[in-house]
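I have a structure I would like to understand better, so I am pasting it below and will then ask my questions one at a time.
Heads up, one of the protein chains got dropped from this complex, but the rest are sitting where they should.
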Amino acid sequence: MTDATTVRTYRDYGQPLWRRILLTRETGIIAALAAVFAVSAASVPNFASELTLQYLLLDTAAILLIALPMTMVIVTGEIDLSVASVVGLSSVLVGVLYQGGVPMALAALIAVAAGAVAGAFNGFLVTVVGLPSLAVTIGTLALYRGLAVGLLGTTAVTDFPDGWRDAATGTIPGTPIPWVIVVFGVLAVAFGLLLHFTPFGRGVFAIGLSDSAAAFSGIRVGRTKLILFVLTGTVSAFAGIYFTLRYGSARGDNATGLELAVIAAVLLGGVSIFGGRGALHGVIAGVLLIGTLSSALRLANVTSDVINIITGTLLIASVVSPSVTAWVRNRWARRGRSAAVSQP
Amino acid sequence: MSARTWNASQTMLSRLGSFARIREVGILAAFVLVVAVTTAKNPNFLFSPDGFRDLLLTPSILMLVAVGQAVVIITRNVDLSVGSVLGLSAYLTGRIFVDFPSLPWPLVFVIGIAFGACLGLVNGALVAFAKVPSLVITLGTLYAYRGINVWWTGSDRINASDMPDGFLALGTDSVANIPVLTLIALLVLGCAAWYMHTQRGGRELYAIGSDPDAARLYGLRVTRRVLVAFVVSGALAGLAGVLYAARYGTVNSQVGSGFELEAVGAAVIGGVAIFGGSGSVFGAAIGAYLLMTINRALPVLGVDDFWQRAVVGALILGAIVLDRIAAARQVKRFARMREASHD
Amino acid sequence: SSSDGESSDPSGSAGAAGAESGDYSITFLPKNLGNAYFDTSDAGGEEAIEEFGGTYAEVGPAEAAPDAQVSYINTLAQQGVGAVAVSANDPEAICDALNEARDAGTKVVTFDSDTNPECRDLFINQATADGIAKVQVDMIAEQIGDAGQIAILSASANATNQNAWIETMEQLLADEHPDIELVDVVYGDDDDQTSFDKTAALLQTYPDLKGIVSPTTVGIAAAARYISTSDAKGQVAVTGLGTPNQMREYVEDGTVTAFALWNPADLGYLAAYAAKALIDGDITGAEGDSFEAGKLGEYTVDADGTVLLGDPYVFDADNIGDFDF
Partner (left out) sequence: MTTPPTQGHSTPALKLKDVAKAFGSVVALKRADLTLAHGSIHALIGENGAGKSTLVKIIAGVYQRDAGTLEYDGEPVDFASTADSKAAGIAVIYQEPTLFPDLSVAENVFMGRQPLRSLGRIDTRAMREQVAAIFSELGVDIDPDRPTRGLSIADQQLIEIAKAISLDAKVLIMDEPTAALSGVEVERLFTVARSLRDQGCAIMFISHRFDEVFALCDTVTVMRDGEYIATSPIADTTVEAMVRQMVGRDVEALFPKVESEIGDVVLRVDGLHQTGEFTDVSFDVRAGEIVALAGLVGAGRSEIARAIFGVDPYEGGTVSVGGNTVRRKDPADAMRKGIALVPEDRRHQGVVLESSVARNVTMAIRRTLARGGLLWGGIENTAAREWAARLEVKTAALDAESGTLSGGNQQKVVLAKWLATHPRVLIIDEPTRGIDVGTKAEVHRLLSTLASQGLAVLMISSELPEVLGMADRILVVHEGRITAHLPRETATAENIMFAATHAAEEAA
C-alpha cells in the first residue's frame, strides 16, 4: 500500500509455464520411467515384447489400484498400513463364501463391502476417536490379517469359476492390456479428477497442509478423511478379489507386505509423507517405474535381493535428490561466502 | 491480575499432569493382568523355572529395539529399518565366528553394536542432512539393508555349532534366576531412561520432537541430536542382532523381518506419541513385554493359533483407544476445575 | 562334463542357446532363496546338470510367497529356458503361469512341493506321504515308549506337504498307537524365532508333554535347540524331518535320538535328470515312462506323473557322521 491510487495487477504464476511443468517431481519420475523402458528394451534380452508389458501390468495391477486412494490418504497427511491385510481379508472372504455356495458375484460384492467396513473402522478410529493413523493402522494391519488367517486356517480355496478367472487375467483381444487395467484406467481418471479438479480435492490438499486452517475454512476434515479411508478399504478389497482370481487361490496370507510396496511407490511418485503435496500421474509413474525395473532386472537374471537393494536405493535417491540439488545449487551460488544458508 | 486467580487449582492441574506422566503404570497393570490370568489358567506359565525364564527372556530382544525406536519416535521420526539392521548384524555376528574363530566373543558385541550404529548413522545422516522424512528414508533402507543381507547371506545359514558355547550360553543362562539377556536389556533400558530423563541432551530430544522448528529457532543442535537418535536406534538394533544370534543359535537371511512393526507397535502401546515429544523409553519397554507376553499367553489361554494375530491387533487398538479415553477424561477434568475456579 | 565357467554363465545366453539347439538350460526355482534345504537340493541339481553338460541357474523370491514365484515363472517363460524345476509355494496359484511356460515350450518339473498335476510334466516326490508320516510316527512311538502326549510343530498353516503328512500321521496314531495322544498342532512359519517360541509355549501349555514331532527342518532344529537348554532336555523327545548338519549338535548332546529325511541333494539331482529326459523327449510324464538318472540309476514314472525318490532315511548317532549337508 505504498500508494492507494495504484491498482495492483497480479500475474497468475510466478514462473514460466515450461518451468512449472518440467521442473516437477512428477516429470522427473515419468522421465525416469521412460529412460528405464528405453534402456531395458535396448539392452535386456526378451524385454521388448508385448508379453513383458502384459506381465508387468498384471503384476502391478493390485499396487496400481491401491495406490490411487492411498495417494489421497497420504495427501491428507494420514497413512493406511492395513491395505495389504484388507486384500488378504477380502481374498479369504470371497473364498469362504464361494466355497460355502454363495454365487461368485454376490461373494465378491460382500467382500468389497467388508473392505469398505474395514476402511470405515480405520477412519472411525482416526477421525472420531482422534487417534494417529500410523498407530491405528499398525493395529488393524494385525487385526485384519489375523481375521483372514483365522477364517481360513490351513486351507486355501482354489477352484474359482473360469469365467471370473479369465476376466482377471485376460487381455483386451489383440493387445497386451489386461482387462483389469481398463478398470484401473477408469478409476484413475475418476480419482485424478477427484483429487485435482474438484472442491473435495482442494479440501484434501488443504487438510494435508494444515488441518486446523482447513477446519477454520469450513472444510469437513473428519468427514473427508473418513471418506478416504472407506475408499481405500473398498479399493483394497477390490484389489483383493483381483489378486485371488489372478492366482486362483484364496489364502489368508495373500499379499503380505504389499502395504510397503504401495507406500514406497506412492512416495517415489512424489507424494509428500507430510501431506499436502503430490499428484496422481506421478504416483502411477512411480508404481510402473518400480514394476518395470524389477521386471527388467529379473529378465536380466538379477536376483531378488539386488532388486530389493535397487528399489530401496531408488526410493531414497528420489527423495534425497531435491535436497542435494538445492544444496549444490546453493553452494554454487554462494561460492566465496563463508556462511551457507540454513533456511529450511 | 484478575484473570489469573486460578493459582490453587493450577497446582492441582500440575499434579494431575504428573499422574499422566505415569501413564506407563496402566500398561504395567495390563501386563501384570495378562500374566496373572494366564498363570491362573496354567501355573506353569509363571511358576515353572522354564516359564519364569521365558517370561523374562522372550521379550528382551524386542525391548532393546523398542527402546531405540522410542528414542527416535520421541524426536518425531521413525526408524522402520530396525528389523533389517537386526538381521544384518545377527548375520555379521555369525560370520565373524565362522571366519575369525579366534576372536574373543565379547569383542563381537562391540563389533555388532558399532555396525548397527553405522547403519543407523546412514539413516540419521539422510534424515538430518537431506531433511527428508524419516518414514521414507527408513522404508528405503528397510529394503536396501534387507537386500544386502540376502545378497550377502545367500542360502548360507549360521548354525549353533558355528558359535562358541560361552557366547551361546548368554542366550539362555541366568544370574540369580534372571536371564542374562534380560539383564543386558534392563541395563540398556536404565541407561536410556536415565539419559532421556535427567540429561540435557535427552530433554532436547523431547523438545525437538515437540516442535522441530521451534527447536531450530531456539538454537538447539537439531541435526546432531536427530543423528544421535538414529545412531542409538541402530546400535540397539545391532546389539539385539548379536543377542539374537546368541539366543536362537541359527541365523539366516530373514532374521528380524517384520520386526519394525512390532517395535513401533510396542512403543505405541507403551504410550510413546507417534508424533513425538511425549512418552518414555520405559513405556516402550513395557509395551514390548506386553506385546510378546500376550503372544505367548494366547496359546496357553486356549486361543487358536490362527486367531492370535487378530487378538494382538485388537489389543494394540485397545491400548491406544484406552490411552485416548484417559487423555480426554483429563481434559474434561481440567475444564471442570477451571469452571469451579470461576465461581 | 562342463566347466565351472559355463555353469555360472548368466542364463540370458542360456535362453538363447536353449532356443537354438534344445540345449539343457534348466533353472531351479525354490520356494525362497536363503533356505539351506533348497540350497542343498539345488546343488544336487547343479551337479547333475554339470554331468550332462547343461546350463544351471537358480532364481527365486526372497520370501516364500506364491505371487512372487509367478513373476519368476513368467520371466523364465519369456527367456525360453529348457526346463524349470520348481518347489511350489501354492498348488494352485502358480498353475496358470506354469501352463503358460509349458505352452511356450518349457518343461516343468516340480520337486519337494507339488502343484496340481495338470500344471506340470512331472513331480519328483521325495517320499510318499504315507512313508514320511509312518517314519515319523514310528520314531516318536519308539522314543516315548508308545504312550503319552505329543504335539506337532509344523511349518506354515498353508504348507501343502506338511498338512498332508499331518493328516496321515493323525490317522496312523489313531489306528496303531491308541496310547499316544496328539494334543496340539502349532505353526512356526518355517521361521527360527517363531518355531523356537512356539516350542517354549508348547512345553508350558502341556507340562506332561512327552514328545514333539516337527515335519520341517527349521522347526525341528529350533525345537531341539530350545529343549537342549531347558529343563525338558531328556524328558521331551524331539523328532521329525531335519538335516544332519543342523541336527548334529543335538544328536551328539542327546537331545535328539533319531530323525529322518531324504537326501535333498539326490532330490535335486533326480529333478535335473527328469528335466533332461523331458527335454530330450525320452519321456512325456506318462505313467510307465522310465529314464536314466546318472548315479541314482533308473526311475519309472508312477501314476499322476509322479516319480518317487525312495524311502526316507533315518539318521541317528551311529550314522550321522557319514553325512555333510
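Letters are used for the chains, namely A, B and C, taken in the order the chains are written, and counting of residues starts over at 1 for each.
As a convention for this text, a contact is a pair of C-beta atoms (placed from the backbone, for glycine too) under 8 Å apart; a residue touches a chain by one contact, two chains touch by 3 or more.
Only a predicted model underlies this, so the values are computations on that prediction, with no experimental measurement involved.
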{"item": "Chains in view that touch the one left out, judged over the entire complex", "value": "A, B"}
{"item": "Chain not shown: contacting residue from A:S43, A:T175 or A:S217", "value": "A:S217"}
{"item": "Touching residue (missing chain; options A:R165, A:R202 or A:H281)", "value": "A:R202"}
{"item": "Touching residues (missing chain, whole complex) on chain A", "value": "1-4, 7-15, 193, 197-199, 202-203, 205-206, 209-210, 212-220, 276, 337-343"}
{"item": "Chain B, residues in touch with the chain not shown (by the definition above)", "value": "1-5, 7, 10-11, 13-14, 17-18, 198-200, 203-204, 206-207, 209-211, 213-221, 273, 276-278, 332, 334-339, 342"}
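What we mean here is this: only the chains that are shown with their structure count from here on.
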{"item": "Chain contact topology (line, ring, star, complete or other)", "value": "complete"}
{"item": "Between chain C and chain A, distance of the C-alpha-averaged centres to the nearest whole Å", "value": "37"}
{"item": "For chain A paired with chain B, centre-to-centre distance based on mean C-alpha positions, whole Å", "value": "29"}
{"item": "Touching two or more other chains - residue numbers and ranges from chain C", "value": "33, 62-63, 157"}
{"item": "Set of chain B residues in contact with two or more other chains", "value": "146-147, 150, 253, 306"}
{"item": "Residue numbers on chain C that touch chain B, as the complex places them", "value": "33-36, 38-39, 62-63, 157, 186-187, 191-193, 196-198, 200-205, 207, 221-222, 225, 229-232, 245-246, 248-249"}
{"item": "Partner chain A, residues of chain B touching it in the complex", "value": "78, 126, 129-133, 135-137, 139-151, 213, 216, 253, 261, 264-265, 268, 273-275, 304, 306-314, 316-317, 320-321, 324"}
{"item": "Residues of chain C that touch chain A when the two form their complex", "value": "10-12, 15-16, 33, 57, 59-63, 65-68, 70-72, 74-75, 78-80, 90-96, 156-158, 163"}
